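Here the complex is missing a single protein chain, while all its other protein chains stay put.
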Amino acid sequence: MNETLLRTEELTVVFGGLVALSGLDLEIRRGEIVGLIGPNGAGKTTAFNAITGVIQPSSGKVLLGEDDITARPAPKIAAKGIARTFQQIRLYDDLTVIENVMVAGHSSVRYTVFEAVMGLGRFTSDEKRISDYAEYLLDLMGLSDVIAAKASALPYGRQRKLEIARALALHPTVLLLDEPVAGMNPKETKGFADLLRRLHSELNLTIGLIDHDMGFVMNVCDKIKVIDHGIPIAWGTSEEIRADQKVIAAYLGTAA
Amino acid sequence: MDLAFVLQQLIFGVTLGCLYSLIAIGYTMVYGVIRLINFAHGDLLMVAAYIGFFGIVIFHLPWPVVFGISILLTGVLGILIDRGAYKPLRNSPRISALITAIGVSFLLENLGIVIIGGRPKSFPRPALFEGDLRFDQLILPYLSLWILGITAVLLILVLLVIHRTQVGMAMRALSRDFETVRLMGVDVDRVISFTFVLGSSLAAVGGIFWCMKYPAVEPFMGVIPGLKAFVAAVLGGIGSVSGAALGGLLLGLAEVLIVAIQPEWSGYRDAVAFTILIAVLLTRPTGIMGEELPK
Partner (left out) sequence: MRVVQAVTGSYRAHVTRDRILTAAAVGLLLAFLWYADRTFSAYSIRILNTVAIFSIVAVTYNLINGVTGQFSLGPNAFIAVGSYTSALLTLSPQEKVGSFIIDPLIWPLSVISVSFPVSLIAAGVAAGLVAFLMSVPVFRTRGDYLAIVTLGFGEVMQVITNNAVSVTNGPLGLKGLYPYTTLWWSWGLCIFTVICTVRLVNSSYGRAMKAVREDETAAEAMGIDAFWTKTLAFTFSAFFAGVGGGLLAHLITTISPSLFTFFLTFNLLIIIVVGGLGSTTGALIGAILFAWGGEALRVVEEPFTLFGRDFPGVPGMRMVIFSAILILMMIFARSGIMSRREFSWQAAIDLGSALLARIRRTG
């Protein structure tokens, strides 16, 4: 039962004259944690953006299961089951922590505007379902004590966790994390790695992640894809990547 | 429809277009530098017209003096508005600045009512601008020649300032990347003030000539021309001075020609500008000569 959930074929993104991403073949199987790494500017976030519909790929395909979701609008891709976090935290600053998470439940809402306004029908039950699940997720992420605080009031590390809780509220098939431990110290990073593993097993997640912290990536990822200047250069387990000459050269520069 | 008729309409259209251009240039410069749609810009037209009116009718000063004072005072008013109302909001969300600009606009208009009264006054046209040339059936008013000439001269002047002076370079740099320029030690406030003076002075010239063409002066006279001048700036590409001039010309021509071809649409004349605006923003938001629209 290790089907491929998310796959890209020759995914390419060209901005003006600049090739940001060239021919990326990425494969994430059910239950895996796959890392996407590379030196700065390698095109990792571009890849995530192209997969999730934030930008349009210039060529290539993105497949979710059997579905071709290439270049679909972002809300549709989210509805199909890919949730993501952002490199620079993009929370709804003025909303409370729990509202941030509940918003992600909007696409699963089954009541109409009329029912909302009249307070009828599935309004009460859906609201309860969404808020219950939001509370559950926040509890998992250790954010229950700040449930009513404004998102902007949270310290950095907790904001990152909130972003993940929000993404999880989409009941995603695949969760894409963009630099989840950026700005964290080693202790926080280790704590986060443990949290990620717990989430992974408790929620049966399939995860793709980008990060620069090699220790963290090698630690949590089953497989790693390396790209440099938009071009994929390696693919394998963390041991294989650690020993790969091309990868070492890419990170250290050709002067090595 | 014969040639004479078309030429006649072209004359009217170009004249009107020049007036729009003068006002549009100020709009576009301010937007380019501080990304603000200065709603009050059109009302500066009105202020200049009133100063002109008072100078000539009440104080009986010679009109060149009055024009000069009017342009000067309007320029100063531009700076005061920026320093007083817009500068405190330099780092605020753009919508706040827009709301403030709307407030300033209404303030000026209603101060006009309070100080001078809502009844239109008649603007006296100096003899130099009266009269016209006649070719067969074609009427070419001297005023049109003046307007066209002065607009051309001022346009060239502004372009020279923007492309050949230090402050002009600073203006262009600010419109590209505000934060970096600020960090490089440029006295941003002075550059912005200069932009306002320049833009407001042009609006003043536009206002005075507007009054000579349409001699009624009243507190709300700047509203619609101001909005149309903004449309002209967007049409030409917001941020581009030559674009604003081009946009103004095109808008003036469009307005006149559409009504000339379909006289029964004359009541909808003002809607022409807004229809063009909507069409431009939907199809080519950067305008004819413009760059990327900021988000």
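Going in written order, the chains are labelled A and B, and every chain counts its residues from 1.
As a working rule, contacts are C-beta pairs under 8 Å (C-beta built on N, C-alpha and C of every residue); 3 or more make two chains touch, one makes a residue touch a chain.
Small disclaimer: the values here were computed from a predicted structure and weren't measured.
Q: Taking the full complex into account, find the residue in B:10, B:57 or B:85 that is in contact with the omitted chain.
A: Candidates B:10, B:57 or B:85; residue touching the omitted chain: B:85.
Q: Among A:14, A:71 or A:116, single out the residue that touches the unshown chain.
A: Of all options in A:14, A:71 or A:116, contact with the hidden chain holds for A:116.
Q: Taking the full complex into account, what residues of chain A touch the chain not shown?
A: Touch set of chain A with respect to the missing chain: 52-54, 73-75, 78-79, 83-84, 86, 90-96, 98-99, 102-107, 109, 111, 113, 116-119, 123, 126-127, 130-131, 135, 139, 144, 147-148, 166-167, 169-170.
Q: Using the document's contact rule, name the residues of chain B that touch the chain not shown here.
A: 35, 37, 85, 88-89, 92, 94-100, 102-104, 106-107, 109-111, 113-114, 118, 223, 227, 230-231, 234, 267-268, 270-271, 274-275, 277-278, 281-282, 285, 293, 295
What we mean here is this: only the chains that are shown with their structure count from here on.
Q: Where the centres are mean C-alpha positions, what is the separation of chain A from chain B, in Å?
A: The mean C-alpha positions of chain A and chain B differ by 50 Å.
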